[in-house]
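Below is a structure I'd like to ask you about.
A single protein chain has been removed from this complex, and every other one stays in its place.
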Amino acid sequence: MSLMTVESGLSPWKIATAKLKRNKLAMFGLFVISILVALAILAPVITPYERDRIDMFKIYESPTSEHKLGMDEMGRDVLTRLIYGARISISVGIVSTIIAVVIGVILGAVAGYSGSIVDSIIMRIVDVFMCFPFFLIAIVIAGILGPSIINLMLISGLLNWPSLTRIVRAEVLSLKHCEYIEAAKALGLNARKIIFKHIIPNTLAPIIVYATLGIARGILIEAGLSFLGLGVEQPVPSWGNMLSAAQNFTTLTTYWWVWIPPGFMVLVTVLSINFLGDGLRDALDPKIIQ
Amino acid sequence: MRKYLIRRILIIIPVLFGVSIVIFALIHLAPGDPYSSMIDPNFTAEDRRNLLEAIGYYDPLPVKYVKWLGRAIQGDLGYSITYKEPVLSVILRNFKNTVVLSLTALALSVLMAVPIGVISATRKNTIFDYVVTVFSFIGISVPIFFLAMLLIKFLSFDLGLFPISGMQTIGSGYSGFMKFLDFVHHLMLPVIALALVQMAQLMRYTRSSMLEVIMQDYIRTARAKGLKERLVIYKHALRNALIPVVTVICISIGYLMSGAVLTETVFVWPGMGTLVYQSILNRDYPVVVSCALVMAFFILIANLIADILYAFIDPRIKYE
Amino acid sequence: MPEALLEIQDLVTSFKTTSGLQRVLDGINLSLRRGEILGLVGESGCGKSITSLSIMRLLPQPYGFIENGKILFNDKELTDLSIPEMESIRGNEISMIFQEPMTALNPVFTIGNQIEEVLDIHQDLKKRDKKEKCIEMLKLVGLPRAKDVYNEYPHQLSGGMRQRVMIAMALSCEPRLLIADEPTTALDVTVQIQILELMKSLQKDMNTSILLITHDLGVIAEMCDRVAVMYLGKIVEETTTVNIFDNPLHPYSQGLLNSRLGNIQKGEKLICIPGMVPTLSDKPQGCFFSPRCSKCIDRCKTDMPELNEVKPGHKVRCWLYVDEDY
Partner (left out) sequence: MTEYILEANNLKKYFPIFGGVFSRVEGYVKAVDDVTFKIRKGETFGLVGESGCGKSTTGRTILNLLKPTGGSVTFNGKVIFDVENKHTLNKKETRALRRNMQIIFQDPGSCLDPRMNVASLIGEGLLEHGLAKKREIMDKAVELLELCGLRGECVHRYPHEFSGGQRQRIAIARALALAPKFIVGDEPIAALDVSIQAQVLTLMQELKEKLGLTYMFISHDLGVVKYFCDSTCVMYLGSIVEQASSERLFSNPLHPYTKCLLAAIPKSNPRETKERIILSGDVPSPADPPKGCKFHTRCPQAKDICKDTVPLMKEIATDHHVCCHLY
């Protein structure tokens, strides 16, 4: 055995990685996201000014060589706050997605695997959540709970799980009748082992895709709620609350440098994540390995 | 078919029950008691207590829930603190405007998105398809209020093509047809903002649904019959591709309303979104919560319509 | 009038793939006489379905295309025809039935609608005549409740009934050529024989030629006058059905016949063709069958033999029959 040349196989993951690398839009998305994450982590090192430093004489100063993106309504450097804002926006996206994925996957797997009454109860709860207009209910809860980052993460996470539950359930249901699951049963594996060794690894693809796109959704919700003043509060900068400066009509029409950069950042970030998510969807498509 | 419809309608009941519980929970989560501002501040604590007891403030939760549900079914959603009138009449006034806005946007986006999605699918991997794909990616990625603000700044303020906000020109004294034109003029920009975002989603959906259908065996059969390619696409493929798209259109009414909340706020369009936002700022919780209830009900109806339409366009449902 | 209804000459069909062009059909020569049933037999991936799609010019777009060769149908060169000209031939002069009756009919239109559509395109009939003709066709293919079926949707019919509907649709314009791509593979044995008998009797009545594609030599024995055996995009043997069963020449044809279990006695050892069909991107040098062939000689490993007529009406692509008189 040791002398034999062993052929290393192409695992589905390797194929997916290779496929993803060929997808230009997805690689572009990944590249942009990497830069943004690096910026967010390195914010204190690379920003030219202190985050909350106020220069009363430069309120609404237009972009200059000193302040590349100008100054905001309180005389703070927009570029600096923009880079710090990435921290909040991205972490809200990630944390809320983790919450949604944990709830969604567990409930979906339980509903799909157990079937019968448990399944119908979980699915009715999903129906209830799905029939609230997502953003409206987020505003209502945010309004009641009051603005804070933690509330923001919770709201976004707690409202985002139902569709994942549906996806995971459908996936588990179709896997349950798959012949290799039956083969595993015939080998004597118990339910727990079948779920962890066969079902979960094979449902991972849609979960990864959903989670990726979920981060994008989280960032959009942060932007929306903070824009309305129901999310992140001053002086902590987030892209959403920077945008809310444009609620002031003069700012909207004249001091474009205060609100266009954060809006643009949200767009670019969400777009990159969507590119990546879509690329992942194609790359992880199980059809290619069957 | 009838069985299918009855089942669909019956499924709504537990969902409505769930919705009402969530709403009721929200009412109770809301800070402060909604009555304090309605009671004469000169009342003694004793009087206050008696009064609150009389309206059931100290009842146990289940009793309160049943009473609340009973009133809600009769259309009594409480009393607005800021508007000093029943919540329902406030909501109905604004609801109308939201419906006009979102349905116009929906109609526009469907009319644009479905043909573009179909063409994009039939010309997969052409320049047209790439442009459509990138455009729809941008559409699903842009925060709608940011898009709205860009439209206001560039189209309304810089170029002066559209009014900046509201539903009509204040103090213009327009009447009749002119008034309607003025209304349409105000409507256009928010509709464009909403429709662009909605279109992006529908386009993607139509395209992928179409791509899937084109691969089916019966499309090959249709071609083998000698059918013209145009008929193959617009009769055989489209009819099948539209089945899931129609469902998505109905369901997207809910998302449209969500998008409308932010759009309305930016354009100061006096709809549900503006009402919710203002009420939150005014801490007028009965209005806030009731808005959620009305919207949920509306979405539930939209989903039901989706199911019914589904049964009509897909013959496989009728006979099951 | 030429004897051959369909004459395929040096047909090369290729697919664009991520790893370059792949020749799925590699110089097919085939002729089909009027009123004849020609069988095209081979294992999956040998290109038999692609042959039929090439004739119909319905190759999956934008990947598949005809690289070279001629397809003469009734003196017309199909590869030169414009799209509208081709459309007027499809379903009218050449029609086709497919393997999967469950998915080959459009689920959202009634059976009547789908059959009338063919009449709409190719014939100028009044509305009432159309319906009459349609019901007549349904009766012709042995559907007992033709009038009801007319208004029904595909999902209300069983697989066998759907395949009958497909046949009715294909024959409604009395085509000269019917291409049947594995028409009974998805059906049960008892239904298969119903469909085969139906096709045989209709073929006699209408004097249609049939190109029958199958992997099942039993179906060939049942139906065909002549047969062509395909392997990896090439025809390796072409002769009468009787010849192929009595005296197969190509080692691959012999192997296929030996692999059939029906007429081997229990306990007898099966003579298998070793190995498996190579992939298109990995075609062997010389004769494509040489790595699996038990009679492989040196020459087979370097040169591809031609399809030679070694006996009247018996063509074979094999070095064993080239120089010596066997």
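Some notes on this structure:
Read from first to last, the chains carry the letters A, B and C; within each, the first residue is number 1.
In this section, a contact is a pair of C-beta atoms (placed from the backbone, for glycine too) under 8 Å apart; a residue touches a chain by one contact, two chains touch by 3 or more.
No experiment lies behind these values; they were computed from the predicted model shown.
Contact with the omitted chain, checked across C:Met161, C:Leu211, C:Leu249 or C:Cys293, is made by C:Met161. Contact with the undisplayed chain is limited, among A:Asn23, A:Asn160, A:Asn202 or A:Ser244, to A:Asn202. Only one residue in the set C:Asp10, C:Asp80, C:Asp148 or C:Asp188 touches the chain that does not appear here, and it is C:Asp188. Residues touching the missing chain, restricted to chain C, are 43-44, 144, 158-161, 188-194, 196-197, 215-222, 224, 241-242, 245, 255-256, 258-266, 269-274, 276-277 (touch as defined at the top). One chain of the complex is left out; on chain A, the residues touching it are 1, 4-13, 178-180, 182-190, 193, 197-198, 201-202, 286, 288-290.
Basically, only the chains that are shown with their structure count from here on.
Under the stated contact rule, the graph of chain-to-chain touches is a line, running from one end chain to the other without closing. Centroids of chain A and chain C (each the mean of its C-alpha atoms) stand 52 Å apart. Note on chain placement: the centre of chain A and the centre of chain B lie 23 Å apart, centres being C-alpha means. Not a single residue position of chain C touches two or more of the other chains. Per the touch definition, chain B reaches chain A in the complex via residues 11, 14-15, 18-19, 22, 26, 29-31, 137-138, 140-143, 145-146, 149-150, 152-153, 157, 164, 254-255, 257-259, 261-262, 265, 272-273, 276-277, 280, 285, 288-289, 291-292, 295-296, 299-300, 303. In the complex of the two chains, the chain C residues touching chain B come out as 56, 58, 62, 83-84, 87-92, 95-96, 98, 100, 103-109, 117-118, 121-122, 153, 155-156, 166, 169.
If you check the complex, the residues on chain B that touch chain C are 125, 216-218, 220-229, 236, 239-240, 243, 313-316, 319.
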